[in-house]
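Below, a portion of the complex is reproduced, with chain positions unchanged.
Every chain is named by a letter (A and B) in the order it is written, and numbering of its residues begins at 1.
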Amino acid sequence: MTSIAVVFHSGYGHTLRQAEAVAQGAGGILLPIDQDGLLTDEQWAVLNHAPAIVMGSPTYMGSVSWQFKKFADATSRLWMAQAWKDKLFAGFTNSATMNGDKLSTLHYLYTLAMQHSGLWVGTGLMPSNSKAAQRNDINYVGAFSGAMMQTPSDASPDEVVQGDLETARLLGQRVAEWTRRLNHV
Amino acid sequence: MTSIAVVFHSGYGHTLRQAEAVAQGAGGILLPIDQDGLLTDEQWAVLNHAPAIVMGSPTYMGSVSWQFKKFADATSRLWMAQAWKDKLFAGFTNSATMNGDKLSTLHYLYTLAMQHSGLWVGTGLMPSNSKAAQRNDINYVGAFSGAMMQTPSDASPDEVVQGDLETARLLGQRVAEWTRRLNHV
């Protein structure tokens, strides 16, 4: 079995940190989409062989970045051939606002995965939402369909919230567990 | 011109407080959907005459409560007649989790408004999302398409966040301003 792929775009480095956490949890390979929305042939080959693909993007203006969307559009030939059918998919996103339409981004990633006839797995995490909840808790941002990270608009990539990174790491771990189960390893 | 209607369901009183804030901002009439999902004939009459309808529901299991949905389904005859065409619509929701699929609820309220051939107006508020942001800020929860309130799972209706109530009040105020503008008052 080849490696889990973590394909993502990061504009300023925050989503990169989230992707690294996912990859750490999944034992996966990072495939950063460049600032022109492109991947190398080698990166495409990793995707094509991966049993599971975790997709990530910042939420810009209410959905994935255009660079991520360019990647998505570039999968149309693979879609026509249903070359990614039956892979496992999951998703993550970062933005500055607590809600800020991050769910719209996760919905898009799911929609893309469904077109590719994949299975989708979410965080499997309950939210931290009592009065005792702390910002640094796992899944405090509170998503089910994928991992969300919230980083203030003026915070550097060094300042992302550890609990959000841990949430991302756990998503990666869940993807790895399901990948093993689906492949009877 | 008759009054703006604020039609909503509240399970435990939190969404009621949000509805009251909306109604205060809008100068509107509260139309609570009861625990069986019903309105009285008088309440339906207010809705039918209202130039604007603001709809609210807690987010339960990823969308509006069943009581709100029963109300929505009961509008199908009005929909057939397009009796609410060209009214102004807006929406709000409360849940325990920061995200917690509240956007799914707002998307549903918007979808319902579009079936009724309404206009939709959102918060018109920028989010508070810098490092200096405080939980009590206006639109800290951070939504554009409608007003979101987040109340911890173990908090009473007395403990809702004032900033979230103010966000709701401002949505009501925005609906009132647009209602005047649309009706040349």
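Things worth noting here:
Convention: a contact is a pair of C-beta atoms (placed from the backbone, for glycine too) under 8 Å apart; a residue touches a chain by one contact, two chains touch by 3 or more.
Keep in mind the model is a prediction, meaning the values are calculated, not measured.
Identical protein chains form the entire complex, numbering 4 copies in the structure file, with 2 of these shown.
The working rule: only the chains that are shown with their structure count from here on.
Taking CA atoms, the transformation carrying subunit A onto subunit B includes a rotation by 180°, reported to the nearest 5.
Averaged C-alpha coordinates put the centre of subunit A at 31 Å from the centre of subunit B. Subunit B contributes residues 62, 96-104, 127, 129-131, 133, 140-144, 148, 150, 152-155, 159 to its touches with subunit A in the complex.
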